[in-house]
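Just one protein chain is left out here, and the rest sit where they should.
== chain A ==
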Amino acid sequence: MNQTDLPIVIEFGGGAEYLFDNKTKHNIVLPAKPQWTLGELILWMRDNMLQDKEREDLFVQDETIRPGILVLVNETDWELLDEGNYKLQPNDNVLFISTLHGG
């Protein structure tokens, strides 16, 4: 691993994992780059991690996360962290939660 590789943990819940090999936790090393933002990560995930390209709009719409999925970094809503502009730090935990409606 060179110095600028960025290790992070990506987790899914509420069904968002179905789009990602049904795995709820992924340890990822992002390729070297001076700076990774959360918005760039989401597009990178679409291009590199999404299993079923036909269904990418179930994850990303209009170049951002689709309505009904919450994005949290280290258990905090990305809205409180400048959303897509948030600069990812090594070992950040990024959680994508699809909202449940059953009951």
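Going forward, a residue touches a chain if its C-beta (ideal position, glycine included) is under 8 Å from a C-beta of that chain, and two chains touch if they have at least 3 such contacts; residues count from 1.
Throughout what follows, contacts and distances are computed from a predicted model.
Chemist: Suppose you had to identify the omitted chain by its UniProt name; would it be "NEDD8-activating enzyme E1 regulatory subunit", "Adenylyltransferase and sulfurtransferase MOCS3 homolog", "Serine/threonine-protein phosphatase" or "NADH-ubiquinone oxidoreductase 78 kDa subunit, mitochondrial"?
Modeler: Of "NEDD8-activating enzyme E1 regulatory subunit", "Adenylyltransferase and sulfurtransferase MOCS3 homolog", "Serine/threonine-protein phosphatase" or "NADH-ubiquinone oxidoreductase 78 kDa subunit, mitochondrial", the absent chain's UniProt record names it "Adenylyltransferase and sulfurtransferase MOCS3 homolog".
Chemist: For chain A, which positions touch the chain that isn't shown here?
Modeler: Touching the missing chain: residues 13-15, 18, 51-52, 54-55, 57-58, 61, 66-68, 70, 72, 75-77, 79-80, 95, 97-103.
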